[in-house]
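Of the protein chains in this complex, one is absent; all others appear in place.
Residue numbering begins at 1 within each chain, and the chains themselves are lettered A, B, C and D in the order written.
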Amino acid sequence: MEPLLSVENLRTYFYLSRGVVKAVDGVSFNIMRDEVFSLVGETGCGKSVTALSILRLIGPPGKIVSGKVMFEGRNLLELNEADMRKIRGKEIAMIFQNPMTSLNPILTVGFQIGEPLMAHFGEDKKSAISKAIKLIRRVKIPDPDIRARYYPHQFSGGMRQRALIAMMISCRPKLLIADEPTTALDVTIQAQILDLLMELKKDYKTSMLMITHDFGVVAEMSDRVGVMYLGNIVEMGEVEEVFENPLHPYTKGLIACLPLKPERKKKLEHIPGVLPSPINPPRGCKFHPRCKYAMDICREKPPETIDLGGHIVACHMYSR
Amino acid sequence: MAGMLKYAVKKIFLGIPAILGVSIILFSIMHMIPGDPIVLIVGERVDPSRIEELREAWGLNKPIYIQYFYWLSHFIQGDFGTSIIHRQPVSDLIFSRLPFTIELTLTSLIIAYIIGIPIGVVAALKRGSWIDYLAMGFAIFFYSMPGFWLGLMLMLLFGLYLKWLPLSGYSGPESLILPALTLALPSIAMIARLIRSEMLEVLTEDYVRTAWAKGLPSRTVIFRHAFKNALIPVIVMFFLQLPWLIGGAVVIETVFAWPGMGRLLYKSIVRQDYPVVQAIILIIAILTVISNILGDIVSAILDPRIRLEEAG
Amino acid sequence: MNPLLEVVNLKKYFVHSRGILFRKKIVVKAVDGVSFSINRGETFGLVGESGSGKTTVGLTILMLYKPTSGKVFFDGMDITEIPRRKMKEFRRRVSVVFQDPYSSLNPRMTVRQHLLRPLKIHKIASGEKADELIIETLRKVGLGVEHVHRYPHQLSGGQQQRVAIARAIILRPDLIILDEPTSSLDVSVRAQILNLLLDLQKDMGLTYLFISHDLLTIRHMSDKIGVMYLGKIVEIAETDELFKNMKHPYTATLLSAAPIPDPRRKSLKKMIIRGEPSSPINIPKGCRFHPRCPYAIEKCSRKEPSLVDIGGGHVVACHRIGEIDVSSEARAVWSILIGSRQVK
Amino acid sequence: MSYSRRAISKIHALIAVVIIVAIAVPIIFFIYPHLMPSPTPQIQYKKTLVIAIPEEPEGLDIQQVSWANEIHDLIYQPLVVFDENMNMVCDLAVSWEVTDNGKSIIFHLPQDAQFSSGNPITAQVIKDSIERYRQISPYAEDFAVVSSIEIIDDYTVKLVCEEPPAYLWAVLITVYGAPVDVVSARSMGNEQFNVEAIGSGPYKLKEWVHGSHIVLVRNDKYKTNLPFVENKGPNPYIDEVIIRFIPEDLTRISELEAGNVDIVRGVPVDAVSRLMQNPDIKLYYTLQPGIDYIMVNVRKPPLDDVRVRKAIALAVDRDSLVQVLENTSIPWYCFISPSMMCYNETIEEIAKNTYSTNIDEAKSLLASAGWTDTDGDGYVDKDGAPLELTLLVPVDRPQLKRVGPLIQDQLKQIGIKVNVREFEYSYVRQKTREWDFDLALRAWSWADPDILIYLVHGTIANYTYANPTVDQLLEEGRTVMDPVERTKVYSRIQSILLEDLPMIPLFVNKEYTAVRKNVVGLIVLPPYGSIVINDVKIIIGES
Partner (left out) sequence: MYKSKIGIMDNVLLNARRIIEGLRMMFYYKMALIGFFIVCAVTIIAIAAPLIALRRYDETNVADRLKPPSSEYPFGTDDLGRCIFSRVIYGSRIALMVGLIVMLIEASIGVVLGLIAGYYGGIADKVISAITDIIWALPPLVLALGIVIIIGPGLLNVVAAIAIVSWPPFTRITRAKVQSLVNREFILAARAIGENNFNIIVRYILPNVLSPIIVLATLTIPSAILSTTALSFLGFGAQPPTPDWGAMLAEGRDKMIYAPWITTFPGIFIVITALGFNLLGDGLRDMLDPKLKI
């Protein structure tokens, strides 16, 4: 089956005065229709930049250097700005991490939710806002008629995230990118929002790209997962498969170091060392300085990605 | 709006101690100036005994605090007193000049904003490009120029050589252009700087990114989501600058023989005309309080966060 | 044995004036009557969501905030009213590690200066001796001499947190207040820091007050846990007891709502409670949790439940103890967790 | 940003347009009328005379102000004035006579004289006017000598004095001595009268825009007895006189050159040579009735030593000073200038011979006073202390401000270290009055030598200098009516002062009035350069 979105060998670099940061350095993955795909990784691994690159929302000093982002047969990276604008919000929508700051403080929530409708379907303000009210009801904010006239600061964090979701599903996008949608929220609210997202996904038959650092969220939400480390996907596969049978030493380490031992106050497994500087990443496999299985070849040569029957891994241990 | 009114009244009352403070400090400063206004104003052929008589006649021989309370009690009743130098009611001297001052100040501020805001916005959008450098360089150039030199050069160029504009004085709206421009050109840099940094800040805000991600046209993103937000503090700044400029135009008023208050204030300080100085400074202080209130009200109108905080 | 720290009915209200136009006073009841005690060498976990007041408890115990009322006994002395001289002693014996390591270090001070200050203030050491102590302490937290002259921004998040910990232990304190020490760190680093904290506790005989919103981390670290909601503790118990036999609906909710890193979790129903926490400005009458509680009855909105000891030091503040069994669901989740797979 | 570059460039275009519009629209809007052959220029030349003066007057009531200016000249009409040769002639008065051995002056008034308000000018009015002056003017002492004012009939008034009032003429010929409409003043109150003063001069107040200008209109009731004007009534050629206050010299002169102003008073030194070359401009000048001088604190060592004062007088190179002033001044050595009464050329000759620049003599005088340069630092010293003096310079007297540093440099040549301190003139005067100074640059303008009583009289003047002989002579000078005898008295005073040197004369300024060529018939009268515009016509169309 044709994937909805196919990212091929995407590279996005940031040209800073200190040097070049290769934030995304050759990332490839597919998202099928009606699928939830997660990108998981620690701070600075490039998962957010990947998402922003898909929508071409990278501003200077960042630049998409190469690669392809195929969406319904079109390479988004080659579209002109006007066509790209038609994609954003309408075909592919994105929810950002911090609901507190992602809404414009001087516009009403209803108006902001209606804005994509005005921009993409040429609706007038009145009908856009009346549709916005329906959307607000849909994301389960009480009293939608009144709330539409509220300003963001009158909303709590959870409600703002709901409003953002309403805004982003207003044009019934085919793909919804959620960049750490619950990180800034409390546990109980987080559960509500994740629940809402899953419900909407089912109703609207939207595919989702979930960006998170939280393995819990990944496990609950996704069908497939890609694990990123320093600009590369090191492992990718069905969620159950990756969790049950992690192949890459990094993935193994991450899962092992969760504080889930039956006995408390015992030492946890951990990945030694620190994240290397993104400006001067290690030669060869970027993970090798922290890898307890590192071999000589790891220091020399970046590993190829190996497809082990839908479970993809980039590690020399598995190369033939 | 009733609330606003209530607030304004309250704020003015709160401003009264500050204004009183200003007036007391000023009164003492004026009396600290060595010298005696009468000796200063009269010419050579005056008898020393006559000076004493005048001092008594004009109430200048009383202790300072009595002079002050006398002056204050009259001021409260709307009597600004009599100028020592001009022997005329201070209110006449001031209120005939005030319209000119406000006209000049407002015009120059508006010019500065009209030119400064686009420069700042372009500089912010094109940060680090030659346009940024050029725009800010241009603005800073005028900012670095002594005001009277700029004024005299503009006057000689447009008034004397090209004969495009009136040289000086007030003879209709076109005579406003040169002094207003002289006053405005240096302020452009300030405003451009401010709007630039506001824009830079707003452009990195998450909600601007959200707006891009919604697929809004750039025009909408930049104006509706970035510029509007960046403008709020700049507009509030407008009101805060207003009183500051009123007394600050001494130099420009002198160059262009503009009948404003700055020149009167300057002359009155130099010649120790206490009642005039006191009255002008107090008016400026009151204007400051009023413009602060206006600034608050405007920012409340523009920014729902403040507006609703007050209402709720 | 006397507890090292005893908090009795601690209250901390913040009074703000809000509004530019119409100023009005707003009372935020951040901590509204909290009592617990920590024994020497023990770790007490304080868990709760944002706004529950757990951080304020920590800062008030440290006397960085003046308590509105209540008492804090440290090693038998009431530190809410001790003289300045004694205060210094208290400062030496109690230290703190904050959540965000970058903002808890002065960006304009090197690692050495950070560690030297406490030594100077408390006149512990100076000169060469101080430097030796600094290096020794850095070694203890897993840093080397090469880090001595670095500025915080030249260190990674984990290293920054190690510096913060080094600062906290350099005076050899008795009690360390750990305010979400790992929640801003990445998973791989988090484990390192947790291990370090455990090591230090063992080596130095430290007592911890461990504040976190993450039930799993807090379970791993604590001997005893208090669950906070809107400025009050709703449940306190020994860790194992709490997880096996949680009584308060909120405690159960917290565990159930947390995303569990196991795909098998998908098959279990989640306990999703409605609404959002009320604001500490506007605390609901009766049980603070009742507007969101699935088990709430009429009484809950009327009367505030008090903490009841149900045996073995397990105290709960709920009107419906015994009537409902919140832990069956939690136990199911728990079994998945504890039956954690082994990583090959 | 990559995703919006195109859009931003559109915004640029938009913003550029906004800027251009913001700048261009006002310019086009305001300039357009100027580019068109506009039939309505802003200032009308034919019937309106525009005069630019540096400072706004304090007030219009001549009896309340401390400085008279051009506006008062036009609003008021003295009884008598000096003509161009400094002979006394009638203005308002028909005639005058001196009686009672010079102790009384009788003025005869015209029978139909009126103020611009229409109130008649009678003997009673003259009396009331002088009485009012004695009450409220800062210069009330001017009439102190008048013991009583007798009304002989409605049109004859007699000023009776205790002794011959020699110096009273100096007041009477100025606008200070002009009658004011006392009846109106009484009904208006003094404050209001100061704004809307009424006199009997050729023009009356129409409008005073504070800080900007005053508009005067023709006083149709004006009549004069001035012998040297052709037009003895209202000037039909000038309906209005606009007096603009332009403090900045360059602006004032530029306005004249641009043709927006017909007459400029207070022509700055720097503009004189330039204006002389301008074919569109005529320059008139009168000589300052007084001198610019250095006042010396004779009580303060080392200036209490006359040798030091003389050395200073000898060290100052007045020719250089004048050169720096573009020759708009004349070097001066004695205390009475040619445009003052009792001027004596011989004294000036003697003074010039005595105090012409002579560095060597100055140095030897200093040496004889014990001041020599022992440490070779270029400055003389005595008992280890260098000779260091502070020179107060008034910033608002352009001539004095300019020569300050030059005098400093000249005194350096004889080894005196001078620190220049600049203040407003009034403040310099205050400092000297308080004896808190070493040297101060000062000036006066008053045609009668009686002014000296306010400068060097031991008790009246209250300056540092006191000499009983001088005091006595000054008092005598007030009472001598015969000009020749009076000149002798003041010559004696000058001789003593030249010996004592409490003041060191520097120069006498030429006071210029710049007028556009097409303004004809203007008369500038000594000693104060008052302008008489009875015969003025402004011809337009003439280049």
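Rule of thumb we're sticking to: a residue touches a chain if its C-beta (ideal position, glycine included) is under 8 Å from a C-beta of that chain, and two chains touch if they have at least 3 such contacts.
Being a predicted model, the structure only gives us computed values, none of them experimental.
Asks: So one chain is hidden, and I want to know which residue out of D:Q408, D:N462 or D:N518 touches that hidden chain in the complete assembly.
Replies: Reading the full complex, the residue touching the unseen chain is D:Q408.
Asks: Among C:S95, C:T239 or C:S256, which residue is in contact with the omitted chain in the full complex?
Replies: C:S95
Asks: Out of D:S320, D:Q472 or D:S495, which touches the unshown chain?
Replies: The missing chain is touched by D:S320.
Asks: For the full complex, which residue in C:V27, C:I121, C:I281 or C:A332 touches the chain that was left out?
Replies: C:I121
Asks: Looking at D:V81, D:L109, D:A170 or D:L250, which residue reaches the missing chain?
Replies: Going through D:V81, D:L109, D:A170 or D:L250 one by one, D:L250 is the residue touching the chain not shown.
Asks: To test your reading of the contact rule: which positions on subunit B touch the chain that is missing from view?
Replies: Counting over the whole complex, subunit B touches the hidden chain at residues 18, 21-22, 29-30, 32-34, 133, 136-137, 140-141, 143-149, 152-153, 156, 189, 193-194, 197-198, 200-201, 233, 243-244, 246-248, 250-251, 254, 262, 265-266, 269-270, 281, 284-285, 288.
Asks: Going by the touch rule given at the top, which residues of subunit D touch the chain that is not shown?
Replies: 249-250, 268-271, 274, 320, 323-324, 393, 395-396, 401-402, 404-406, 408-409, 419-424, 427
Asks: Just checking the interface: what residues of subunit C touch the absent partner chain?
Replies: 59, 62, 64, 87-88, 91-92, 94-96, 98-100, 103-109, 112, 117-118, 121-122, 126-128, 131, 134-135, 145-146, 148-150, 164, 167, 171
Please note the rule applied: only the chains that are shown with their structure count from here on.
Asks: As a quick test, compute the distance in whole Å between the mean CA positions of subunit B and subunit D.
Replies: Using C-alpha averages as centres, the distance is 35 Å.
Asks: Using mean C-alpha positions as chain centres, tell me how far subunit A is from subunit C in Å, no decimals.
Replies: Once rounded, the distance between the two centres reads 30 Å.
Asks: Spell out, as numbers or ranges, the residues of subunit A touching 2 or more other chains.
Replies: Residues 57, 81.
Asks: What residues on subunit B touch subunit A, complex-wise?
Replies: Residue positions touching the partner: 205-207, 209-218, 220, 224-225, 228-229, 232, 302-305, 308.
Asks: List the residues on subunit A that touch subunit B in their complex, please.
Replies: 55, 57, 81, 85-90, 93-94, 96, 98, 101-108, 115-116, 119-120, 151, 153-154, 164, 167-168
Asks: Show me the residue ranges of subunit D that touch subunit B in the complex, using the header's touch definition.
Replies: The touching residues are 3-4, 6-8, 10-12, 15-16, 18-19, 22-23, 26-27, 30-31, 33-34, 42-43, 58-59, 61, 64-67, 138-142, 144, 190-191, 194-195, 209-213, 244-248, 250-252, 254-255, 257-258, 260, 424, 426-427, 429-430, 433, 444, 446, 450-451, 454-455, 460, 462.
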